[in-house]
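A single structure is presented below for examination.
A single protein chain has been omitted; all remaining protein chains appear in their positions.
Chain nomenclature is as follows: A, B and C, assigned in order of appearance, with residue numbering initiated at 1 for each chain independently.
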Amino acid sequence: MKAIFKLSPGRGLAFGEAPVPEPGPREVLIRVRAAGICGTDLHIYGWDRWSQERIRPPLIIGHEFVGEVVAAGGMAAKVEVGQRVSAEGHITCGHCTYCRTGNGHICRDVKIIGVDRDGCFAEYICIDANNLWPVPDEIPDHHAAVFDPLGNAMHTVMAEPVGGKLLLITGAGAIGLFAVAVARYAGASRIIVLEPNPRKREIALQVGADLALNPADKGVEREVMKLSDGLGAEVLLEMSGSPAAIEQGLHLLRNGACACVLGIPPDRITIDWGREVIFKGLTIKGINGRRMFDTWYQSQNFMLRDQERIDRLITHRLPFDEFERGFELLEHGQAVKVVLEMNH
Amino acid sequence: MKAIFKLSPGRGLAFGEAPVPEPGPREVLIRVRAAGICGTDLHIYGWDRWSQERIRPPLIIGHEFVGEVVAAGGMAAKVEVGQRVSAEGHITCGHCTYCRTGNGHICRDVKIIGVDRDGCFAEYICIDANNLWPVPDEIPDHHAAVFDPLGNAMHTVMAEPVGGKLLLITGAGAIGLFAVAVARYAGASRIIVLEPNPRKREIALQVGADLALNPADKGVEREVMKLSDGLGAEVLLEMSGSPAAIEQGLHLLRNGACACVLGIPPDRITIDWGREVIFKGLTIKGINGRRMFDTWYQSQNFMLRDQERIDRLITHRLPFDEFERGFELLEHGQAVKVVLEMNH
Amino acid sequence: MKAIFKLSPGRGLAFGEAPVPEPGPREVLIRVRAAGICGTDLHIYGWDRWSQERIRPPLIIGHEFVGEVVAAGGMAAKVEVGQRVSAEGHITCGHCTYCRTGNGHICRDVKIIGVDRDGCFAEYICIDANNLWPVPDEIPDHHAAVFDPLGNAMHTVMAEPVGGKLLLITGAGAIGLFAVAVARYAGASRIIVLEPNPRKREIALQVGADLALNPADKGVEREVMKLSDGLGAEVLLEMSGSPAAIEQGLHLLRNGACACVLGIPPDRITIDWGREVIFKGLTIKGINGRRMFDTWYQSQNFMLRDQERIDRLITHRLPFDEFERGFELLEHGQAVKVVLEMNH
Partner (left out) sequence: MKAIFKLSPGRGLAFGEAPVPEPGPREVLIRVRAAGICGTDLHIYGWDRWSQERIRPPLIIGHEFVGEVVAAGGMAAKVEVGQRVSAEGHITCGHCTYCRTGNGHICRDVKIIGVDRDGCFAEYICIDANNLWPVPDEIPDHHAAVFDPLGNAMHTVMAEPVGGKLLLITGAGAIGLFAVAVARYAGASRIIVLEPNPRKREIALQVGADLALNPADKGVEREVMKLSDGLGAEVLLEMSGSPAAIEQGLHLLRNGACACVLGIPPDRITIDWGREVIFKGLTIKGINGRRMFDTWYQSQNFMLRDQERIDRLITHRLPFDEFERGFELLEHGQAVKVVLEMNH
């Protein structure tokens, strides 16, 4: 089969051939129909420090996809050949305390497809039947291909009730923009986005933000305070991983507020613990992955109700073998979400 | 009346005379019977950077006390002369969003007695009638004098359910040790304390810790992991304000755990946001003051049920005019809680 | 001044004269500009069993209003003459455990204006300054007059996060319909309303319901199950007080769901405790009044964002002296919310 590989250490990816994998007894074989390019894939493409430490080439990358079940192992219950499915890309151990208490998203021995084992940028992928998510007919392939990043956004938004509240979202990359759309869907009263890229600020406004500001602008604090009787935002969704954004985000929260933080800084950060966390009586919630499968149910509901906003965020659909162009668009900040489509 | 003053910038406190204050219409005049020395008082005594910025001499200091109502303003409802009372030392504005929603502990315009206005290290103090806490007869004066720091500990412990859980407490100063006693009372399954001072570790064991370790010991992580199937603690109570303790405390938490943080670092701190907060799916709760008056009800219940542990933590009771000795004992780490007693 | 009285036991209300009341030291005098007629007023009008037990004529009734401060007692802080205000009609004791812990809505000694003491169907009313709610200019009088019933709906909706969830609302009286509008605003994914009155079902659809069914229809259960993969609704808002609706509502909930119940049945009810509550692992939350003042902040945000839906629900605006017509419209189910307007 055709697949996109990280063949050896260093920048770039290669298009190549690999044998079709065979499903284990609890696994299924899926024919991939569409796959999304994630920021993580971009890191691997660029071969940054994180990739150098984590990735062991040769590896088929990719972890966001939709496809069709073509074969199933003998113990893979509740699966039908022909079924259209997406799948949770975090393969949990199933036995640790976290897994046994419904917290597989923080499993202590998780393996991620396209990172720790072969991924979905290929004609076929094998995955544990328990990880499958059957996709309703109403959801088109290119939407179903992004259950994974939409799920990150959904997990972040749902970590703290946002109904009727004033939200601040720092970072309008793909997941940050999904978070804007989801927060609007989930009843946020007003949404302020901080993002340096003007094009992304514009899209933020299109998918539900009331205000999109450049974080470097002098007037940011004044604007936030104007909308909040001088108190600050009620909830922060930190989607950037930028140390400056984390600092600014915490600073713009009111006392007793909640910060749901997903963005991963490249290094340690410094924060004003006393002033921003303790005196304010703040709550901070670290967000990792997607809750299995609460987040998936929530994401599916959203997809069934709000297709228009998802359409706006999938800015490019490209044939599988034009993946290089997708990576370039993303590297230059010209795309939000790129979906690769297979022609079997 | 006699009072303990910060007369002018610089180290030390002075014993002097001041006129008995007169209560405003919503206030009461209280004859002080006993008062606790807090770490904050020690900061003012030593005239550290924080004191230099916040304190405006001359000022009567002190904010933990019990006394007797001797007069009441015309609008001070529900107060009887002769009543024995302690009082919340945070005077809230009563009008901000926080105050109007039951969150006076994070009032945006709070004034603290003994810090922003005259305090309780005096024969008499005036305070808003709404701040009073009537004291039941079963609670002796020297216990009632420490409602305030016990309340800080109670607020921290009650911020996250601890029943049946493995707790880690970093820092065994007075409030940290109160937290040990309260956590035991509130059903923690096992309590591990990290504290450099061996004498305080010993007291920690006396009031309820299962294990008290020197945080500098190599074996700390091994010990915590041994007690937790290799996972780490379920709840952290951070009572030290030490950057190293915050780092170590977060590191020793399991995935999905909660850190309730009260200790205020002298400066900004650095933390491994990605590893300790996000990948772990941690929750961090900043704790400020005491909830009004939930924390007071909880503290009173505790005082009525567990007098023995409080007795162990009030290591010294001194006459009011021997306050210097109290400050010295505390500065040299030879006391946990010192209560000054008045002889009217 | 002119006022609407319950003069003596028995059906009906009378229009009469009363002296303008004088504010106590903590109170303000308000010139009423508009007032809403509530279901409670209708009960008093009709002199049902509840009224016979609770109401002591002569009494000026009414508790939903907006007006203008014309005088203030000497201790009524933070009030300006001329200020436009609504007010919380539950006068709390301020001293019980509930009041002291931010739970004044369940105060053990509450007095309600227009029920336990004179109300707002008059040219003037006196009320405790702490109960005032200043009204922003953007909110017109006839909207500000209904803060109280909107607040009941808001309190019910906000008692359980509804973002992204399938809601069932039983009962589309005025508060039930406000709940539909608020639930839509607060991010409910889909809203099903059960209501026997076809006119009210129609209005429910106008203000945000996806489906409005007659609870007596055979197909109700089938419809709810169709929308929920055969599981049932995720949240019930019980706004009717009808024993049959409570039973049906609980029955249509999925396992692990939450029922927020506000409607007060006229008598004891019977329920299938084992099947509907225990085996389902249900949570039931009783809702009383409005949280002070969390609910008011939330309601104000809603009013500032969603004026159109409120307009649809205030079906009639009548001059104060045509109150009889308002009561008739309500008794015949021809109005949702009637607002009486004063011409000073």
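Following the convention adopted for this analysis, contacts are C-beta pairs under 8 Å (C-beta built on N, C-alpha and C of every residue); 3 or more make two chains touch, one makes a residue touch a chain.
Computed from a predicted model, the values in this text were never measured in an experiment.
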item: Selected residue (touches chain absent from view) among B:Phe65, B:Tyr98, B:Phe147 or B:Tyr185; value: B:Tyr185
item: Residue, one of C:Val261, C:Met292, C:Ile310 or C:Val336, that touches the chain absent here; value: C:Val261
item: Residue numbers in subunit A that touch the chain omitted from display; value: 25-26, 75, 77-78, 94-95, 97, 100-103, 291-294, 297
item: For subunit C, the residues touching the chain missing from this view; value: 97-98, 103, 105-106, 108, 229, 231, 241, 246, 254-256, 261-265, 268-274, 277-288
item: Missing-partner contacts on subunit B, residue numbers; value: 157-158, 161-164, 185-190, 298, 301-302, 305
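To be clear about the criterion, only the chains that are shown with their structure count from here on.
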item: Chain copies touching (subunit B, subunit C) - same or different residues, decided at half shared; value: same
item: Whole-Å separation of chain centres (CA-atom averages), subunit A against subunit B; value: 42
item: Centre distance in Å when subunit B and subunit C are each reduced to the mean of their C-alpha atoms; value: 42
